[in-house]
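Note that one protein chain is taken out, while the other chains of the complex remain in position.
Entry: chain A
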Amino acid sequence: MDKNYDLPIDAALFPEGCTRCSLSKFLVWITIVMAVFGWGLYAAYRVLAEGLGVTGLDDYFGFGLWITFDLAVIALGAGAFFTGLLRYILNIDPLKNIINLTVIVGFLCYSGAMLVLVLDVGQPLRAWFGYWHANVHSMLTEVIFCITCYCLVLVIEYVPLILEQKQLNRNKLVHAIAHNFHLMMPLFAGIGAFLSTFHQGSLGGMYGVLFARPYIARDGFFIWPWTFFLYVLSAVGSGPVFTVLVCTIMEKMTGKQLVSWEIKSLMGKIAGTMLTVYMVFKLADTWAWANDILPRSGLTFDQVFYGWIYGKWLLWAELFACGVLPAILLIIPSTRNNRTLFYTAAILDCIGVTINRYVMTVQALAAPVMPFDTWETYAPNWAEWGASAMIMAYAALILSLSYRYLPVFPQEVKLNK
């Protein structure tokens, strides 16, 4: 057979019928990604070698950028479990066109969060104590259990996609394994939905149970504070559009259409619906917090905000500009189908959930509880930014490789004819 020497040197590895940029162009991109990764790796080395003292964390802010980053990416990675639930359990078939990407994004978010946690805990070699000496009363125990288990589920969901790589799949055994994995996918989607719902909730529950911290303490139902349910809802209200945003960024970078507009719009509709439900409860929760929990603790609404850095603008931005507004834009068909408004809403939605995780993590710790205590402020330093950038670079690397060599987007060939 004649070889086509115009094709990139690694063209034999590309998904069937797909074109990709030249290998040298790809390697330039990977070099940039690896440069960022290297910076983060140096930060990680310094943290592990010298201790967490090299970060901007302190005794008031035991949680900072990394925990905010973790909670935000875990919420935004919720597209994986929720789309999986809708695709495999509720049989919403069109979602098959984006399900692979949701799995990869979910895997990256969860594995990235776990990598950050390796740096964030003071004694990473004792991480297994979470299983061995588990405290069943702690929400964090539940988070440790579910996040690690769910990350394994995401690996299982990602594996068949790797096995479907064109050259690998020529092997009969690999082909059979990939096929059988696919048959089992509804089971894993179910397990994933169960695990993910619980740990999304437990991450919120982690904060709600802190009864001596009025900024985040919440009443609740049985053992679950309201934040448990709010975190589940906010995750499924933002995760699907985050996947769409990742997809769109990939489209802009590659110059190709990867997922049809109908699918993106459907993801927006799903997220918008869940975001609307979330906002109803979030507004009610905020009202109850301001009018019951705070006065019960001897505090006024004004007392839990401070200057510009922890000002009320964050709350209003979270609730209205990045909550109610995107919910409205996403549930009304006419605004949802306007691409500018759709993407604006998607971005605002993701910013809103990130603000929520930030204030619940950082502002909660900044707010003094003892009347003679003072407001303190927190700014992450280079080591924390570096390690976070490392995770972003890791995600960019895996996404780039997956896009180049794996059949991630079933519609790609058709949409780019």
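Operating definition for what follows: a residue touches a chain if its C-beta (ideal position, glycine included) is under 8 Å from a C-beta of that chain, and two chains touch if they have at least 3 such contacts; residues count from 1.
Everything that follows uses one rule, which is that contacts and distances are computed from a predicted model.
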Not counting the visible chains, the remaining one has a UniProt entry; which protein name from "Manganese/zinc/iron transport system permease protein", "Heme exporter protein C", "Monosaccharide-transporting ATPase" or "4Fe-4S dicluster domain-containing protein" does it give? "4Fe-4S dicluster domain-containing protein"
Can you say which of A:Gly130, A:Gly272 or A:Gly323 touches the chain missing from this structure? A:Gly130
Pick from A:Ile30, A:Leu85 or A:Ile144: which residue touches the chain that isn't shown? A:Ile144
Where chain A meets the chain that is not shown, the residues are 50-53, 57-63, 120-123, 126-127, 129-130, 132-135, 137-141, 143-144, 206, 209-214, 223, 295-300, 303, 364-365, 369-373, 376
